[in-house]
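Before we start, here is the structure in question, set down as structure tokens.
One chain of protein is taken out of this complex; the other chains stay put.
Entry: chain A
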Amino acid sequence: MRTTAGEALVPPQRRSPEGMPAGRGGAPDRRDAMQRRMARIGWGYTSPSLLVIGLVTLFPIVFSLVLSFARVRITYDGFAVEALTLGNYVALLGSGDWYYALGFTVLYTVVTVAIELVLGTLAALVLERLGAGRGWIMALLLIPWSMITVVSAQLWAYIYNSTYGVATWVFESLFGTAPLILGRPVSAIAGMMVADIWKTTPFVAIIVLAGLVMLPQDVYEAADVDGAGPWTTFWRVTLPQLRSTIAVAILFRILQAFGVFDLPFVLTGGGPGIATQSLAVMGYKTLFQDLNIGPGAAIAASTGLLVAGACLLFLRAFKAQVGKEDVT
């Protein structure tokens, strides 16, 4: 092993006896050598991970971009790239279905993340003030989060079922009519959002709660002394301090919601029609049901690029807002 060989290079007496970082009082070149050695060890430790990640994630990401520019012909035992073309993207930009899927994905992302944020923050404020039973409620909240999305999608499909679903029954007894919840675009979209909000609000609540618990208490005492009411305290003291916590929650939620696949695929199949067809569902159908590899790759790759771009923009804004040390 390289590490045992490296050990012999730096005898223990090169380090100061107080256990200070090596070479602090020593000669600069010795310190540089130590630094270089540690950096080498660092790369040694990181390279297996980077190798796996590079081979298995970066290669497909690049490959999918190439495919998205390819005219692909399906052959007997696979497919063949005939030519490189912009045609897939031209087709995409001329496709009403793609604009709809993009619009639906953005709407779904914005609405669910906004509602989850508000409900999650409220839930966190409640949990923070709750004395008894907080641990158990947190544990209960973690169950929907840890659930297989496919399972919760089946559960909500059952709840929304047009003949024996309990939600249908509730509407029927309240209003006398039975709506086809998953059979109409607007209610299917709303139903899908409810299913997501149920599953994911706990995630946001727990993140915000962790942030709340860590806030310094003296600020609250100061606000109390100044005669600030609970409402003012929340808006002026609590919320600004939670900014970085909430920002991270938003980042993860937005990027996850944008790639949404499992829930619409199982709950509605993207229907009725294409009403709940997200970009990922559209990409999957184009790739694996229509076997339209070029256009499908264009849908998939552009979704990936949108997520990556949003992530970069967000990190930049986040860095500017809360300072560099919070990000890296």
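Everything below uses one rule, namely that contacts are C-beta pairs under 8 Å (C-beta built on N, C-alpha and C of every residue); 3 or more make two chains touch, one makes a residue touch a chain; residues count from 1.
By our rule, contacts and distances are computed from a predicted model.
Student: Choose one: "Cytochrome bo(3) ubiquinol oxidase subunit 3", "Carbohydrate ABC transporter membrane protein 2, CUT1 family", "Response regulator" or "Cell shape-determining protein MreC". The correct choice is the protein name in UniProt for the chain not shown.
Tutor: Of the names offered in "Cytochrome bo(3) ubiquinol oxidase subunit 3", "Carbohydrate ABC transporter membrane protein 2, CUT1 family", "Response regulator" or "Cell shape-determining protein MreC", the absent chain's UniProt record gives "Carbohydrate ABC transporter membrane protein 2, CUT1 family".
Student: Spell out, residue by residue, where the missing chain touches chain A.
Tutor: 1, 3-4, 6-7, 12, 15, 17, 19-22, 35, 38-39, 41-46, 48-50, 52-53, 55-61, 63-64, 67, 78-79, 122-123, 125-127, 129-130, 133, 135, 137-159, 163-166, 169, 173, 198, 202-203, 206-207, 209-211, 214, 217, 220, 224, 244-245, 248-249, 252, 255-256, 258-259, 261-262, 265-266, 279-280, 283-284, 287-288, 293, 296-297, 300-301, 303-304, 307-308, 311-312, 315, 325-326, 328
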